[in-house]
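The complex appears here minus one protein chain, its other protein chains still in place.
Going by the order they are written in, the chains are A, B and C; count residues from 1 in each one.
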Amino acid sequence: MTDIADAVSADAAQALAEAVGREMLAVDAASSGLGMRIVAIGPGFATLSMDVRDDMLNGFRICHGGYLTTLADSAFAFACNSRNALTVASSIGVDFVAPARAGDTLIAEAREVSLKGRTGVYDVTVRNAAGDTVAVLRGRSYRLQDRKVIAR
Amino acid sequence: MTDIADAVSADAAQALAEAVGREMLAVDAASSGLGMRIVAIGPGFATLSMDVRDDMLNGFRICHGGYLTTLADSAFAFACNSRNALTVASSIGVDFVAPARAGDTLIAEAREVSLKGRTGVYDVTVRNAAGDTVAVLRGRSYRLQDRKVIAR
Amino acid sequence: MTDIADAVSADAAQALAEAVGREMLAVDAASSGLGMRIVAIGPGFATLSMDVRDDMLNGFRICHGGYLTTLADSAFAFACNSRNALTVASSIGVDFVAPARAGDTLIAEAREVSLKGRTGVYDVTVRNAAGDTVAVLRGRSYRLQDRKVIAR
Partner (left out) sequence: MTDIADAVSADAAQALAEAVGREMLAVDAASSGLGMRIVAIGPGFATLSMDVRDDMLNGFRICHGGYLTTLADSAFAFACNSRNALTVASSIGVDFVAPARAGDTLIAEAREVSLKGRTGVYDVTVRNAAGDTVAVLRGRSYRLQDRKVIAR
């Protein structure tokens, strides 16, 4: 007879993830300064969006790989902190597979591949509005001991 | 008896790298908008610096990994284009080993590990003013066919 | 009215991938020497299996990460050569997420994430017989110019 308990628990986990995401974005000057929005968030996943601005372009008039990485890395950070256990990125790998241009709206979807003890692996796919993959990131996370992201 | 010819050729390669760097930075809105400066550049290497601004901080009040990556990725791009053959980053890996804080001046030093045919490998070390390593990036480059960075 | 033509073409691509896989394994002393078998192969994907032998164990009595990588790297190689255009691995990243033990049958499933011009990105997941993920590999491929894997 755990169905109701499970549903309550799932609802609570979802509500917690949403609260963590909201409060993280509010205090994250880098992500909010780049115009990132939370499209979806839940336990172990997060989807963020960002519009490519002129000041994000490199000399080839395409979005600088660093800004693509910043978006993907934020999605990764939101996903791995979504259970309210303070977690940092220890390393990332990024493959750039197609250019993004000024005005493009990019969507970065992060999901958990593995979470064992204090280390996790997350995959992020960055797509443009047409659904083409622009970049993929794989990140490794490290949970700090006994620290929450938000107080509750 | 190629000593003078070699010296002339080395001087020309150095002058070319400096010209490429100068013109790349001039048209790279992302890098110049973040206040990056060229500290040194030559055939196969580049060193850039950047000050950590308040708008680069994440919610933990440390420099967002995306901005560390942007600096390191620019140093990588300047190094792999330094011989004036148009080259793009195909993938990067970044390890974050220490936090950077507002006001820190970061120095990113990129050097060539390997260059074979159209693909190369570059290592970048990002340090703070105290000389502590903040992040290391390893990047893979791909040279486009028969295209120059600057006309000359 | 391209349905029949498409089906013929898909059948031909599938038959070609199977022939490439068969002939690759026959001449690949490393993969066949480790007892790898082809479970499935087609255009852009390949699944290989391998049993963990005693001589693959490290001092912790678990499968050496190098052997996990060898299996995953072979699956990657079979996937990226499956269209009969000679292709090499230029770099890989591997995350080790759970140990494998002597006697475990490992299954490595490789699929194409991106293929643009001469460079591709492939993801490989290595699982044990219980379906637990043991390791994930992301590989970058580079197609050599105008060379086939097998003559036909």
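Some points to look at:
Basically, a contact is a pair of C-beta atoms (placed from the backbone, for glycine too) under 8 Å apart; a residue touches a chain by one contact, two chains touch by 3 or more.
Because the structure is a prediction, the values reported are computed rather than measured.
Of the chains displayed, those contacted by the omitted chain across the entire assembly are A, B, C.
Of the candidate positions B:12, B:39 or B:98, contact with the unshown chain belongs to B:98.
Along subunit B, the points of touch with the absent chain fall at residues 93, 95, 97-98, 113-114, 116, 121, 133, 136, 138, 140. As for the chain not pictured, it touches subunit C at residues 23-24, 26-31, 33, 54-60, 63-67, 69-71, 73-74, 77, 88-96. Of the residues in subunit A, those that touch the hidden partner chain are 90-91, 93, 119, 121, 140, 142.
Here is the rule we go by: only the chains that are shown with their structure count from here on.
Taking the mean of each chain's C-alpha atoms as its centre, the chain lying closest to the overall protein C-alpha centroid is A. Counting every residue number used by either copy at the subunit A-subunit C contact, over half are found in both chains. Mean C-alpha positions place subunit A and subunit B at a centre distance of 26 Å. Annotation for subunit B: residues 90-91, 93 touch two or more other chains.
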